[in-house]
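Just dropping this structure here.
The other protein chains are all here in position, but one chain of the complex has been omitted.
Labels run A and B following the written order; every chain starts at residue 1.
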Amino acid sequence: MIVPRTEEPIVPQQNKKDNSYKWPKCVTIVTSETALRVCQFATRHHKQGGNLKIYGQSSRRTRRILGVTLVSLLSFAAACGGDSSSDETSAPTESEAPATSDAPVDEAPVAGGTLRVGLEADVDGLDPTASALAVSGLTMAAAVFDPLFTFTADDKVVPYLAESIEPSADFMVWTMTLRAGVVFHDGEPLTTDAVMKQFEITRNDPLVGLAVRPYYPETGAVVKIDDLTMEFHPLEASQFFPSALTAQLGYIASPSWLDAVAADATLAQAPVGTGPFKFDSRTEDSMTKFVRNDAWWGTDIIGPVYLDAVEFYPVPDPSTRTELLQNGDLDVIHTTDTDQFPTYRDDPTLTLDIDEDGEEYFLMINTAKAPFDDIRVRQALALATDRQGYYDLFNAGEGSMADQMFVPESPFYNPDVKQDGNDPAAAAVLVAEYCGENPTAEDGSALCTDGKVNMEYQWSGPSVLATRIADFYNEGWSESFNVTFDEKSQADHIQEAALGIYNVVGWRQFGAENPGDDRVWLECRNIGGISLNWPRYCDEERDALIKEIANPATPEARTASLQQLVQNLHDSYAYIFMTYSSWAVVQSEKVQGSCDRVGPDGDSLVCRTNGRMYFTSTWLRS
Amino acid sequence: MSTQPISSAEINSDGTIVKKKLGIGFWLCVTWLGLMALIALFTPLLPLKSPTQNFLDPANGRPPYSPSWKHWFGSDKDARDVFARTLHGARISLTVGFAAITAGFLVGGTVGVISGYYKGWIDRISSFVFIVLLSFPSLVLAILLTSLIERSLLTISLVLGLLSIAPVGRLARAATLQFADREFVLAARQIGATNRRIIIKEILPNVAIPMSSLALLGMAVAVVAEGGLSFLGLSVEKGITWGGLIQLGSESSKTLEEAPWIAFFPILMLFLTVLSLNFAGDRVRNYFDVKETTL
Partner (left out) sequence: MRYYVQRVALAILLLLAVSMLTFGALNVLGDPLFNILGPVAGDVNNPESVEMINAAKREFNLDRSLPVRYGLWVSDFVQGDFGVTFSSTGQPPVSGVISERLPRTITLVLMAQFFAIFVSIPWALITASRAGKVSDRISTINAFFLVAMPNFAIAVILKFVFSIKLGWMPLTYTADDPLRSRIFQMVLPALTIGLPVAAVYQRLLRTDLITTLQQDFILLARTKGLSKWRILFVHALRPSLFSFITVVGLNTGALIGGSIVSETVFRIPGIGSTLVESVLRNDFPVVLAIVMIVASSFVIINLLVDFAYTLIDPRVRR
């Protein structure tokens, strides 16, 4: 099968002296417009205590590790917080056919066949403790790993790889029991030791660990009870603790594989988990193949897996992906390119599933840096933004504008909170007031010139679309702001965001099935040299709300707190919400049953989460 | 190279050579160029739509809008008026072309004349520098330099000017060499004229003729070079240029297929301008019977 390669493959670096090869360690991240790869040539060293210390070697690694850290964090963040949701509540996804069955009821699933999946990017490794996984990575990971817990179609958290979990009365201790008799693809049994080992490795990873460390004590975070039972001791009470174990943190990998990866980082590309498929072969940037795991624990408990194999093809260009699907070279793809949506609708052989309950696209403002440390300026920017025009031009009528981090159908939606925008006159008033005070920066330079605020808008390029968007924003802002364009390379863009060296950037975030899981982007504790709280906005009230949300007195109190959180986000003016991300999964008519997933207790499971796909129930019509 | 190409000798079918005149084509080209120059100078004053405003018209569906009475050249994907943008594009493209060739002529011409007149070590050094500069394909050097600097109208013009120094200087030198040993120069020196006076009074007027006829051709090259740079995204930041417009219109096959006017109107303007410059320059060169001499 011919898959166009629009990206050049990364080839290993050969050490001529001993003829060994070093694979680059790369991560793939989906940012506001593009998928991004950042790589380093380093063998992994396990870090102690979470400091960015590098053992031995050159500073190039230091820089690269920092670079990878920051870049990967975004991906991990996006993975963890951003795209782990689909049906937020009982809100229906905007699909033409009912989401649960694609075939006429009397058609029975047949076993066999290879499913060819088109992804928007490749990964460099599928190591849940270290690889920062975005949509494509999580889709692949879901095939070879099982999460400890998962979401049902009604948004409940149910055990999956775990058998059960019990909280203590005060929700400070969670006792989890693993399923008995589960083995990894390499024959190792699933035990408490495996989970604990993975937890520690994850916590110590400078990338992935940043989202784990603030929430657990230094010692005693996980305590073994017996071979299948353990206790989690988080720092704070959370009634929704298991939801954190439904994504990357919950994918359990074989301990011997983790050891092997520690010695040889290239093995991260050949994952060993417990999942319905196991690793078969891979050519980076070309194709990755998983074959059915006949020893899967879920075959008896959940149901049979029909597909013989799944092949993943990374195709970064959305139009090429569409072409391949229409030619029959691919069976299913995902995309956010709204330009293509009419094509899918018009083609009777394709089924289009659009998911808009997840993340939002917004403009993000660095509140720690002048002039945007002044809330008036932030508000002025929001008022000066032509949100309606952006939607009209760049969304092509798909999806909808976003006011906050919840969709209108969500019970947590706050109807009183509307995103400010499209009011240049009001913006001018605020700017006039601010500039009238002749504010200066730390180095003495004026923050206003000619009565307009000086600012930088940054994006990652080169990208014609991003430049068009920048030109468009400028059109609306130029009345009150002197906008400097700052087109950066992708890696620098992410680095500067994480280091807080930016004024305004476009970003995507939020949409966790459990909204409490989005706390990692919002709390004071997540501000640091590298900051997952990207806008660096610290508000004790907000932190208190977040604590309440994690441990509410009643469900109504939680709803009220979430709505207050939405108000708080609005009032901080650190985000200018623009649109809801539209993720589409498009299948050819051969593909059936992809949404018939069930859990161990028969619950119907979530089937689309922001572009992620699952294959346990999928079968191919011949 | 020892041949002397006469680029468009007017040769009749029986082999006789027709007396050269500038011809109507020349004047057509000059008219077009004059029009372009006026546009470049006065665009802000003309009653055009704003080139950056997004003329979203929900009644008309999604942009890009095809050419109509409202948008003479249609609109681009962001509902900006292509006509206004194309005319604005003339400003940067022509200004850079003009400034670049002017700088090139001034510097290159001066260096060439001086090294051709004085010869000796000045000549050796400048020749070597010229050859070094000519060892780069000019686009490569232009890309290299523009990537490192802050890209403003001035700096881009300087970079392109730098690139034109070598060919211009070489030509000036060759032309000067032709005249430097002629009798009238020797005579002037006998009388006691200073070198400076000789250069200005005797050499320059004679050199200026072949040089000026190359000015138009040089400007054509500069405009094309700027177009290439802006097509690759390396020209003036935040500026509207023909190359940039063409890039926007041709970046995706889909845009090119559905809305070819976005790319083709700037292409047309650019083509007509460069054609006029080339044709007019060729006519002038023909008229003055300038032959490209050996290095």
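In the analysis below, contacts are C-beta pairs under 8 Å (C-beta built on N, C-alpha and C of every residue); 3 or more make two chains touch, one makes a residue touch a chain.
Note that the structure is a prediction, hence the values are computed from the model and not measured.
The missing chain, though absent from the display, is touched by one residue of B:L28, B:L46 or B:L148; that residue is B:L148.
In the complete assembly, the contact with the undisplayed chain comes from B:G228, out of B:G23, B:P67 or B:G228. Take subunit B: the residues that touch the chain left off the picture are 1-3, 5-13, 15, 128, 131-132, 135-140, 143-145, 147-149, 220, 224, 227-228, 231-234, 243, 246, 249-250, 253, 256-257, 260, 263-264, 267, 270-271, 274-275, 278-279, 282.
Assume only the chains that are shown with their structure count from here on.
Chain centres here are Cα means. That of subunit A falls 50 Å from that of subunit B. Within the complex, the subunit B residues that touch subunit A are 52-54, 56, 58, 62-63, 77-79, 233, 237-238, 247-248, 251-254.
Remark: subunit A residues 319, 339, 386, 389, 392-393, 396-397, 462, 464, 468, 471-472, 474-475, 485 touch subunit B in the complex.
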